[in-house]
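Shown here: the complex without one of its protein chains, the others still in place.
Chain lettering (A, B, C, D and E) follows the sequence in which the chains are written, and residue indices restart at 1 in each chain.
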Amino acid sequence: MTANADDARRERLARFRPASGMETPRFSGLASFMRLPVLAPEAAPGAVEIGLIGIPFDGTTTNRPGARLGPRAVREASTGTRALNHATGIAPYALAACADLGDVPVNPVDAAETDRRIEAFYRPLAEAGLVPLSVGGDHFVSFPILRALGAGRPLGLIHIDAHSDTDDSQYGGSRLTHGTPFRRAVEAGVLDPRRCVQIGIRGSMDAADERDWAKDRGIRIVEMEEVCARGLPEVAAEARAVVGDAPAYLSFDIDALDPAFAPGTGTPEIGGFTTREALHLLRALRGLDLVGADLVEVAPPLDAGGVTALAGAGLLFEILCLLAERVAARAAA
Amino acid sequence: MTANADDARRERLARFRPASGMETPRFSGLASFMRLPVLAPEAAPGAVEIGLIGIPFDGTTTNRPGARLGPRAVREASTGTRALNHATGIAPYALAACADLGDVPVNPVDAAETDRRIEAFYRPLAEAGLVPLSVGGDHFVSFPILRALGAGRPLGLIHIDAHSDTDDSQYGGSRLTHGTPFRRAVEAGVLDPRRCVQIGIRGSMDAADERDWAKDRGIRIVEMEEVCARGLPEVAAEARAVVGDAPAYLSFDIDALDPAFAPGTGTPEIGGFTTREALHLLRALRGLDLVGADLVEVAPPLDAGGVTALAGAGLLFEILCLLAERVAARAAA
Amino acid sequence: MTANADDARRERLARFRPASGMETPRFSGLASFMRLPVLAPEAAPGAVEIGLIGIPFDGTTTNRPGARLGPRAVREASTGTRALNHATGIAPYALAACADLGDVPVNPVDAAETDRRIEAFYRPLAEAGLVPLSVGGDHFVSFPILRALGAGRPLGLIHIDAHSDTDDSQYGGSRLTHGTPFRRAVEAGVLDPRRCVQIGIRGSMDAADERDWAKDRGIRIVEMEEVCARGLPEVAAEARAVVGDAPAYLSFDIDALDPAFAPGTGTPEIGGFTTREALHLLRALRGLDLVGADLVEVAPPLDAGGVTALAGAGLLFEILCLLAERVAARAAA
Amino acid sequence: MTANADDARRERLARFRPASGMETPRFSGLASFMRLPVLAPEAAPGAVEIGLIGIPFDGTTTNRPGARLGPRAVREASTGTRALNHATGIAPYALAACADLGDVPVNPVDAAETDRRIEAFYRPLAEAGLVPLSVGGDHFVSFPILRALGAGRPLGLIHIDAHSDTDDSQYGGSRLTHGTPFRRAVEAGVLDPRRCVQIGIRGSMDAADERDWAKDRGIRIVEMEEVCARGLPEVAAEARAVVGDAPAYLSFDIDALDPAFAPGTGTPEIGGFTTREALHLLRALRGLDLVGADLVEVAPPLDAGGVTALAGAGLLFEILCLLAERVAARAAA
Amino acid sequence: MTANADDARRERLARFRPASGMETPRFSGLASFMRLPVLAPEAAPGAVEIGLIGIPFDGTTTNRPGARLGPRAVREASTGTRALNHATGIAPYALAACADLGDVPVNPVDAAETDRRIEAFYRPLAEAGLVPLSVGGDHFVSFPILRALGAGRPLGLIHIDAHSDTDDSQYGGSRLTHGTPFRRAVEAGVLDPRRCVQIGIRGSMDAADERDWAKDRGIRIVEMEEVCARGLPEVAAEARAVVGDAPAYLSFDIDALDPAFAPGTGTPEIGGFTTREALHLLRALRGLDLVGADLVEVAPPLDAGGVTALAGAGLLFEILCLLAERVAARAAA
Partner (left out) sequence: MTANADDARRERLARFRPASGMETPRFSGLASFMRLPVLAPEAAPGAVEIGLIGIPFDGTTTNRPGARLGPRAVREASTGTRALNHATGIAPYALAACADLGDVPVNPVDAAETDRRIEAFYRPLAEAGLVPLSVGGDHFVSFPILRALGAGRPLGLIHIDAHSDTDDSQYGGSRLTHGTPFRRAVEAGVLDPRRCVQIGIRGSMDAADERDWAKDRGIRIVEMEEVCARGLPEVAAEARAVVGDAPAYLSFDIDALDPAFAPGTGTPEIGGFTTREALHLLRALRGLDLVGADLVEVAPPLDAGGVTALAGAGLLFEILCLLAERVAARAAA
């Protein structure tokens, strides 16, 4: 970087960072993600490097709804996060200029239309090289995001979830549901299945062959039992190997957590991750070439004591640290 | 009726009635509507006269979702109702054979398909003269029901609600939402707008002309303020006059109640009915030629202390009394 | 009273009154009823004139349980009440020495044994002329209390409730349930049915003849619909006339309130009293010769936002005012 | 107004109005008050005429805390309000340019410092003639607001509340609590007690003389019992007469509502207003020369089903209509 | 089996299996256990091999009540389970014909009578060789079930719980409580104490000798601390050894789980199992000759976010897999 560019970057970093909780209380002010400045998406390219985006859509939920209210609840809970990751030492806002880009203008009663709108929202951001960190909404939203981010170069995927979400269709032919995004994304050529890994999959199944499609295409599924048997470090190492050095996406479904840690989600499955394990898993993913990430399926009306939104916000910060470190590495390159 | 027919009817009445709470506790057993026997819909014609039906669909909700979980919650709460209306003296199960016909097989991610399935579910029941009492689900479900019940004879309508639900479209063209069913039904010719009355309408409006369409077609809108000013008896009398003696439908949106009485709904509006007022209003409708009714928009994840489901169940019993009295009158005719 | 007796009374009044909320916050300290001193029941005669007593028993509940936890929740909520009734001007603690006498030592799994223990707890208090104000527990507890208070002189009764609680038996012969206390009390000769009035009765009934027993014995039942039609002042006046000047008991079942005001109860019925109406009704009962009272059926696990315990505590204070005024009148006589 | 000024005003009105719920769903986007644009307070004078402001402070609460979280919860609930008052026909955003000015930078652990900060926040707005509509926080916040708005001209006051909030001190001398703001404001000469009216006061009292100070200074206290006896229209008429035509302030404590309608508040008192009554009362205040208003004591952690925040948001819209109509009248003058 | 018998079995398996969640949503339809067909108990012998049964009774609860509402809540939550155990590969409905047999007709106010009714309900099922999987209700219900199943052949027992439930009596002589079932069952000769193992026992004790009776009779108690120290595999292996190859019963008290995973229970004890551990423990019990099982003490009114019912449903499915595998093994033998 030239000195001028460097100065400009420093200025942006100084401007696009959260309000401090040592000066005004964290519960004060409008609830933007991490108390970050709010920026219109069209103003983001050139100004910020990471954009936090809400997608308040749950119109493809096949079970209990409510994830459309997730972005607001995660925003609210995220105002409790601070500037520095105590465990990894990453200070994300010193590494990347960040802003809250608001919500995608979804149509709650039209999934196909919303699918198009999401892709249209992300495409210019992707083309500008901005790294989006999205909060759902149900898991379907990953599909149009991936179409924007993976256009022209199939991405790798770290997918942390209780469910594989690679169904073909449900209810006699519905193909756009929150159980199908990754199958659709592979079919669309924006995910490279051999560079995809799913971690924490569990729960009873509808049929013995329901994961065959994914396995046949080379998607690596690490069920929760395998995680327990082998331990997180080994699983994380394998996940990194599967994804490799090429660009990749990270998708975290909050139902990967156990319902005690995340009751507020539409399709909870007992026997899941603790938040401590999830933090360890995410921290083990440092250095991957992540070009975007999402956190989905936080359904506030089903929550208890706000722990799901709180867990979502904490994991969002952890993911943000991964993205910011990567942004800084690219800026330094 | 012949003596034999009379015997058969008596036998059906004895069979299709609720389990008694004096013999087994009300909280025991599977939660069917009113602890009634469960009957497959195809077995209902000829066996029962009133069918209670759940429609667990909220895919056209434009606000907070959750009404898809309404039928189960209302079933559960309805097990606390008993056999005799203490205020009107109506003993519905002595007047009409009733059963729980289960739920319509909805597709939670496809409104158009669900629209077809609902109509297909109700059409044979309507053709057999069975009176359906439905529990939503969001308010959209009234439209396909009305198509089945009003085919060939536009119905009158008593519509108790905070919202007029006669929007044309939302979000740039979506015409099948829970804000449009009665406009669609008028357009489809299954509602006679001049025999329609809406009671309890209130809440801020998007635009000054949003009720013009309804008024232009002759729908009588009694806003909550007019109810307060004139009193329920007078309003009820006018409503009866508007609807007249011809066949009519009754639709009760739980958000007609004040949020203190029904917090568990997607679009609550303060300043609503108390349950006592709602009971009085319903009781004032005895004698109308009701051919069906529904209770919609109970959204259990948004409820507090179960009062919304409880109110829904209590009102459902009251509506059932209206229907049963009418069934008996027809049987006696 | 002699001067000495007067001094002793003044001293007792100064000692047995609540801690002030202007000196220490109302949420501080152990939660006794009204922040009153706690006194062992055996020490109460001669020391205090009104004893507040908990009966944490719900073993005869035929519906949803939880009222066993009522005394603690009402104690907690009652710490928010203050020293003076703003509407009637009654300052109860200036009129009668009051204390929290703790809970009756119930046996949660044995109704018959608990029945005996309750009577044994109240009999010495009754013999000493102490006025008990009890908090249930389910409504069954009124029966043993009435045996203690009404021994030798059948009492009149003001009974405010959604249910008549004069069933004979349930589930094939169970005669000690929360649906039977007043029938048992009449049979036991401790209630004079012709001096009993029940106000607010409502809700669907199991059978058309279920109130015949009560009516046949002369119990006056004022259903909620009659309350609405005639107005509270007229109903209260009639109630006073029914009970007359002789000793009487007041029993308030929290389910007399509408579920919006009291969701935390086992058998809620929609269409009930508001708290404002309940306060007006109680205030209209001044001057009756009340020898005791109870507030029952607060079930905290079923509550929402604590409004039921709060309503219970507010009504308890109102009842306490009635009792204290009567105690003072007797002391002055 | 000149044509240019008129154009500028029209432009401001077009710019500073809520996002429409017919285009994007109400649950989407950051939760600003009424989905209004967010504006820094220093940019407000000259741009907008009404500023909605949060004051997340509950450090002087003597009972249950939580009102510091009120602004965010009311913002969230207020996104459900729309553009037109169906009852009065007022379209506030067509009458006055409105924006969300964010929160006052309170110090949660220092009441005296916060008191200064609030006044400093409001003083320039007041001097610019901007009309502030504030959301607490506890009731103490009214005092510094009144110092800013009433400087140099004592204001009249419409105060709707369960409590008079004119205590002198608590806990041995603390004079800045949420029980003292209006006494402090009268002492500070920014309220004219003879033009003050308090409506809905109720609940037990600590001492018989606790309202003497207020009455001695000429404050008109209309207790809830008087409201019930005389009716809202008559009470509202008297209130208007007391306040007169001179500038006045409106303060609405959410605990004026009954706990069934507003459980989420620190010091609830049973027997309060319904939301319907509160709406009617507010609508009867049209035409008063209001220079500001607040809505206080919404405590989300104590809420149930969100009904308190919902009621707060609905009443806030109603108050906004009063203010906007007044702003338009002044602009037209 | 003969070819005919095999055909009949196949037909029964095809008929008595859950509705699929790929065809109709899991939240639709009446909530039977696992969305299984409902069958009258008298029709079960010969038709199904495993009967799921509710026992809505908590009349012997010595602590917080609510478990009487457990069967309905577990039914509701169980509709989210699917057809195949992803960890063990067991497809229970392919191995055993299953149905929901409804609830035992309990008497909520009479424990002795309910004790008789439960035994009477189970005896014909036991005699027909049907395997009952029961959902309580409080833990007392295990005693009459064991009398039916263990008549003539004392059973072994796997008992997973926080409490030993081998008290002699409470409150001065009450012997039928939820703290005594296994002592009563040993005394009745239907449990062989030397083949009984209790796992997860923890929490403070009333007296140092309270587990002496159990230990003296040879019951193996593995306290939670021993589980932690030795690990689940070793404990499970010992449990299998204790129980041996003879017929045994499995009883799972939900309070074996930690309150974070199961807050909705009457007597929670911190420091319990996670659901993941419980799943592992159950899976380690494959092959035992289980003749029945129960899951007890889910108390919905005490739950938060439904996680207790959800955990109960998930564990119920896991237990069902154990039973189904055993049924198939017997059928194949």
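Keep in mind that, in the parts below, a contact is a pair of C-beta atoms (placed from the backbone, for glycine too) under 8 Å apart; a residue touches a chain by one contact, two chains touch by 3 or more.
Fair warning: this is a prediction, and the values are worked out from it, not measured in the lab.
Undergrad: Omitted chain: which shown chains does it touch?
TA: A, C, D, E
Undergrad: From the listed residues E:Ile160, E:Ala185 or E:Leu302, report the one that touches the chain absent from this view.
TA: E:Leu302
Undergrad: Using the document's definition of touch, tell me which of A:Ala47, A:Ala91, A:Ala151 or A:Ala284 contacts the absent chain.
TA: Spelled out, the listed residue whose C-beta touches the missing chain is A:Ala91.
Undergrad: Taking the entire complex into account, which one of A:Ile55, A:Ala111 or A:Ala260 touches the absent chain?
TA: A:Ala260
Undergrad: Which parts of subunit A face the unshown chain closely enough to count as touching?
TA: So the residues of subunit A touching the unseen chain are 20-27, 80-87, 89, 91, 258, 260-261, 274-276, 279-280, 304-307, 310-311, 314-315, 317.
Undergrad: Residue-wise, where is subunit C in contact with the chain that is not depicted?
TA: Counting over the whole complex, subunit C touches the hidden chain at residues 23-25, 27-32, 38, 54, 56, 68-69, 71-72, 75-76, 100, 102-103, 105-106, 108.
Undergrad: Taking the full complex into account, what residues of subunit D touch the chain not shown?
TA: 58-62, 64-66, 68-69, 107-111, 113, 170-172, 174, 176-177, 301-302
Heads up, the rule we're going with is that only the chains that are shown with their structure count from here on.
Undergrad: Please tell me whether A-E or B-E has the greater number of C-beta pairs in contact.
TA: Higher C-beta contact count between the two pairs: A-E.
Undergrad: For subunit C superposed on subunit D via Cα atoms, how large is the rotation, as a multiple of 5°?
TA: 120
Undergrad: Half is the threshold here, strictly exceeded: which of C-D, B-E or A-D has more than half of its contact pairs identical to B-C by residue number?
TA: Equivalent chain pair to B-C in C-D, B-E or A-D: C-D.
Undergrad: Compute the distance, rounded to whole Å, between the mean C-alpha positions of subunit C and subunit E.
TA: 41
Undergrad: Return the residues of subunit A touching two or more other chains; collapse runs of consecutive numbers into ranges.
TA: In subunit A, the residues touching two or more other chains are 62, 64, 68-69, 108, 170-172, 302.
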